[in-house]
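Before we start, here is the structure in question, set down as structure tokens.
Missing here is one protein chain; the remaining ones are kept as they sit in the complex.
Entry: chain A
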Amino acid sequence: MTEAVLELRNLTKRIGTRKIVDNLTFDIPAGEVFGFLGPNGAGKTTTIRMIVGLISMTKGEARIKGVSVKEQFELAMTHVGAIVENPEMYKFLTGYQNLVHFARRHSGVTKQRIDEVVNMLGLQNRIHEKVKRYSLGMRQRLGVAQAILHRPSLLILDEPTNGLDPAGIRELRDYLRKLTREEGISVIVSSHLLSEMELMCDRVAIIQAGKLVDIRSMQDAREQSQSKIVLEAGDPVAAQHLLAQLFDAAQLAVDGTRIEIAADKSAIPNIARVLVAADIEVLGIHAVQKTLEEQFLEITGGEMVV
């Protein structure tokens, strides 16, 4: 494992007697897109806001590139770019003035760098217009721009897709991919949209009731996910009878005219051959991969709210 960009140690937030975030400890290595998953109210947003100093920590600590957020806030924040929910900008300023505003907080963001980021996000045509005339998608792009101006090592996105339409979400995802590739930064993203996380992240942490349930790599999750075959036949009873000779009874499940077979798609030609030979009409046959959502529903005990 390479050097950790973010280290969380026993991070805890207590409000009254309730523990919103309970003893989170994990590392995020450099160059990774890391997702926070969990039902609403699981503590994802609270965790992220503790990392960026918006919310105080009750206990524990967060270190960004080895710098404690609690003890050396300013230094730690020089390594961070953040988009917290929908980035609201100063509407009475132009897009460019907004970027100048955020650039001034960091030492060493040149005019050339601002222009570079503006071009990278395709904002150059309207950057001198007032932000109040921007669409939500453009504001989102401006939000990404302010977050990467100072070339952070860690980009933190809290529910970045809230309020975006599918095209906007896709656009954001493309930018993020471009950023991790071109600027080599690590990304932490929290979202309740599982399908999005599936496409964006290398690893995800699953948080439930403030506790870390599991961290898993999306690569593994995809490989380990069992696939199944869904078959629709004209005569499901006869078909099931035939299939019982090919598979264990445990692998078969009948739901009306649909038969689900827990098997890899490589079994499809064989199934088709057997059914056609027995003169059973095949109305449809296809392989289905278990979605991330189904996997996480299992892990979190069916409590996933999406």
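By definition in this document, a contact is a pair of C-beta atoms (placed from the backbone, for glycine too) under 8 Å apart; a residue touches a chain by one contact, two chains touch by 3 or more; residues count from 1.
In the analysis below, contacts and distances are computed from a predicted model.
Trainee: Tell me the UniProt protein name of the chain this structure doesn't show, selecting from "Serine phosphatase RsbU, regulator of sigma subunit", "Cytochrome c oxidase subunit 3", "PBS lyase" or "ABC transporter permease".
Mentor: Matching the unshown chain against "Serine phosphatase RsbU, regulator of sigma subunit", "Cytochrome c oxidase subunit 3", "PBS lyase" or "ABC transporter permease" yields "ABC transporter permease".
Trainee: Taking the entire complex into account, which one of A:G35, A:G60, A:P87 or A:P236 touches the absent chain?
Mentor: Candidates A:G35, A:G60, A:P87 or A:P236; residue touching the omitted chain: A:P87.
Trainee: Taking the full complex into account, find the residue in A:H106, A:R151 or A:R177 that is in contact with the omitted chain.
Mentor: Among A:H106, A:R151 or A:R177, only A:H106 touches the chain that is not shown.
Trainee: So which bits of chain A touch the chain we can't see?
Mentor: Missing-chain contacts on chain A: residues 45-46, 49, 52-56, 73-75, 77-78, 80, 82, 84-93, 97, 100-102, 104-107, 143, 146.
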